[in-house]
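The complex appears here without one of its protein chains, the remainder shown in place.
Let's turn to subunit A:
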Amino acid sequence: MSATRLTKGGRIDRSRTLKLTWDGKSYDGFVGDTLASALMASGTQILGRSFKYHRPRGVMSAGVEESGAIVTLGTGVRAEPNTKATMQELFDGLSAHGQNAWPNVRNDVGSVLGLFGRFFSAGFYYKTFMGLPPFEWGRGTGIWMQYEKLIRKAAGMGEASRLADPDAYDHAHAFCDVLVVGSGPAGLNAALTAAQQGKDVILVEQDFELGGDFLNQTDPAAEARRIELITALQAAGVRIMTRTTAFGLYDYGTAGLLERVTDHLALKPEHSPRQRFWTVRAGATVLATGALERMVCFADNDRPGVMTAAAARSYLNRFGVLPGQNIVVTTNNDSAYATAAELAVAGASVTLVDLRPEGGGSLSEVMADASVAVRTGLAPLRACGRRAVNGVQLARAEGNSWATADTLPCDLLLVSGGWSPVVNLLSHRGAKPKWDADLACFLPAPCPDNVVMAGSASGIWQGDACEASGIAAAKTALGQAVEGPVPGGWDTPIKPVYEVGLPDQKTKGFVDPQHDVTSSDVRLAHQEGFVSVEHLKRYTTLGMATDQGKMGNVIGLALMAEALGKEIPNVGTTRFRPPYTPVAIGALAGRNVGDHFRTLRRTPMHDWNLRHGATMTDAGLWHRPWYYARAGETITEAYIREAATVRQAIGICDVSSLGKIAVQGPDASEFLNRVYSNAFAKLPIGKARYGIMLRDDGIVMDDGTTWRLSETDFLLTTTTANAGKVMVWLEELLQLRWPDLKVHVSSVSDQWAGVSVAGPKARDGIAACLEDPDAILAENLPFMGVTRTRLNGGIDCLIARISFSGELAYEVYVSAGYGERMMDLLWAAAEPLEGCLYGLEALGALRIEKGHVTGAELDGRVTIDDAGLGKMASTKKPFIGSALRQRPELLRPDRPQLVGIFPKDRSQTFNGGALLCKPGVTEGHGEGWVTAVTHSPALGHWIGIGYISGGHGDWQGKTAIATDPVRKGDIEVEIVSPHMFDPEGERMHG
């Protein structure tokens, strides 16, 4: 292929030169070029290496179906593999390199694999699972794990950077009355028709220029018409999105679009995203997605210099590149005739080879005028040349087979094997395309959700008819009865041909060049029993590369049909799935990366905690203080100090993340009485009560305290983890089971800032912060009492005397905006009392010492009895779960029950998650498990909490083994009461 840039013609701007780098070498291009057109104009032929055989590949098309010029764009952290050079708009400074080759695509050591091609046939990869003969006959795949790495390294689709993507990506939503995909003659007319009827229209075009096939024409009238339509669209207010691909079509008019915002810019604006991932919801959709020209399968049809005829027309008329000097155009339909004539007019020596005995009818006369030699009844049998095409051996059809004809020298071999309407998006919606034998292509079937096809996407081949089709499609989409043009448009019918070859030929003819699937592979798959088209696809990987079979699917189906002795429609077709073209993972993620991967929840005292030395940890979506280390302290030293300080003096812990639900209404107490296992109907105003709620099946759902604030107002607290779940559950109960109850539940988790103030000096500390210090005297605020009062500075607060740590403790709540001020006050009071701030780690230590349960113990398998809280299950009233908790399985005496755990040797430690086993039986599931462990400052040694069959009663005086099969280590432990510290609760009642 001796491509040259023409001195005139095309749509490029020759006054604006752009620099690019290909494989480290500098080249020039122009504004309006693609990477492929610029490299072609510079004479670069080999742009890629094939997937398996490392065969040299050049430009094969001018669009999304490209299977040869697949390159890696950019370098370093921004290297993006598998970019189609035909779709990459050129910009100044663009850098690209070849992939799947070493040292480069021009001279690739891997091409030696081509010599062993017969070992890499269909299903080769799957066959390697069977083991490497003869070493592994019948023994499985012992060494497969080793050579799998080699296979993966040798076969390739480029390599992405392993570094984090530095670019930003946006998600976006849009809505419109009509979405038009494709801006060719049909799409432009469809969009304009809808807009002129007052509809809000979005027009999407994957190219950087509007016009579709208008762009490939030399007729000035075509360009005038294009501009006229675009001007009218702009005047009508159509939202036009270029460089945007509709990659998927979904239910109810929803489309997925990928907008390449800055991929074409040399200087990327600092704050602009690289791409936007759009979700568009449209009332109606017109798909004017065009058609793709098919290749034909023949020997070495992948040589650089073999491309589709339409592609050559694009390079000539749009990019001003004459892609060859001595060109053979092979076709089985009328469409290639114009291309042949235009190439000849541009100065090439052109021979048109038409398979049809009668040729193109009247078109043949036009060829004579353009000095194009026409040969009929012939087809390409083999592309000659190794690194680039230098001729084509022709074949003549003889009955059902082929006979060798003469060889024509050429530096460019163009192929037109017919056209395939782009029905991919329609296929996403489940509409099965129908085979049209006359046009030798799949045509779109009717689709739900008001999706209408237009133009060549519906098999209409002529420009005027495409424009009329666009108008008709828009009207149909808007519910107006209208007849559009019928499919077709060629003077002489197409003569279908999918493969040209001799029966005993041993050469490779590619069906799916991107995955190196040959016609032999298709036949081999059939021989090996893969006769379903879906099995064929997976066994050969036909259509599974980044082009999703755009180039080879129909040929593959035709070959399979031939092998099965069936017609193509009887073989069926695979369903196209999104995305139509690849979508970067970054675009899927959008801005939901890094700190925004999950939305972070901050307590009202978040910043205050950080200022006071908190190290934070994740608790679900929340960031909570983990510990407050002093200078030089480890986490262990910090939490032990904090827990000890709480036992000795006073500690303050941010508990704002607890779920908080306002339960309001005249029936609120009755509602709570039904929800909780214990009695709530008579909870006095100004009192709190600990409650357990069960699921319907009798398993514990959550626990927490509920405070009665008035006759009809309660504040229900939940665990941090279950706040949302409990809220949903309560709403469900009210809306579906007890709609007669006058109760409203509202989340007030974000309304309140809450702290736990615990320790023997807690009362003193809080009192110093109150306008009325007497408010929390023991007689005014007894255990489980609740009071409304004020902090100094006039800050209203709620105080409940409740304890999770087992100490004298209070929870103090203020409106969230006053959380920091509350901390200032409390800390100023607690610090002189030798108090501390404490975090989750110390909180955990304190509650384990007391045997208080959390989510680790209430894990969805535990009954209220298992957790040692059976006395809280009322026998005097029904409640959610009260019936099914009586199931025999849940009442078995040997069920695992909550226990405390001490190491026999008090100097030893054991792990959370360890299994509890009988001595000598440390296999299987054991007798129980450890849910949490800590060093106990109060007891001076390691302790744990967990479950064991039969509970403390069955294991008193016996030794168990805490075994950790993952982290290893067996420790002898003794099972004790879960209430390991102050079992009588004297401290918290003090």
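The definition used in the following text is that contacts are C-beta pairs under 8 Å (C-beta built on N, C-alpha and C of every residue); 3 or more make two chains touch, one makes a residue touch a chain; residues count from 1.
One rule holds for everything that comes next: contacts and distances are computed from a predicted model.
The complex appears with one chain absent; UniProt names that chain "Sarcosine oxidase subunit gamma" among the candidates "nitrile hydratase", "Sarcosine oxidase subunit gamma", "Branched-chain amino acid ABC transporter permease" or "DegQ family serine endoprotease".
Only one residue from A:Thr279, A:Thr492, A:Thr787 or A:Ser977 touches the chain missing from this view: A:Thr279.
The residue touching the chain not shown here, chosen from A:Val531, A:Ala662 or A:Leu939, is A:Ala662. One of A:Leu355, A:Ala379 or A:Ile795 touches the chain omitted from the figure, and that residue is A:Ile795. Touching the chain that is not shown, out of A:Ser401, A:Asn570 or A:Ser746: A:Ser746 (per the contact rule at the top). Considering the whole complex, the residue from A:Arg162, A:His271 or A:Lys876 that touches the absent chain is A:His271. Contact residues of subunit A toward the unshown chain are 168, 170-175, 200, 269-273, 279, 281, 591-592, 595-596, 599-604, 606-607, 622, 657, 662, 664-666, 711-713, 739, 742, 744, 746-752, 793-795, 815-821.
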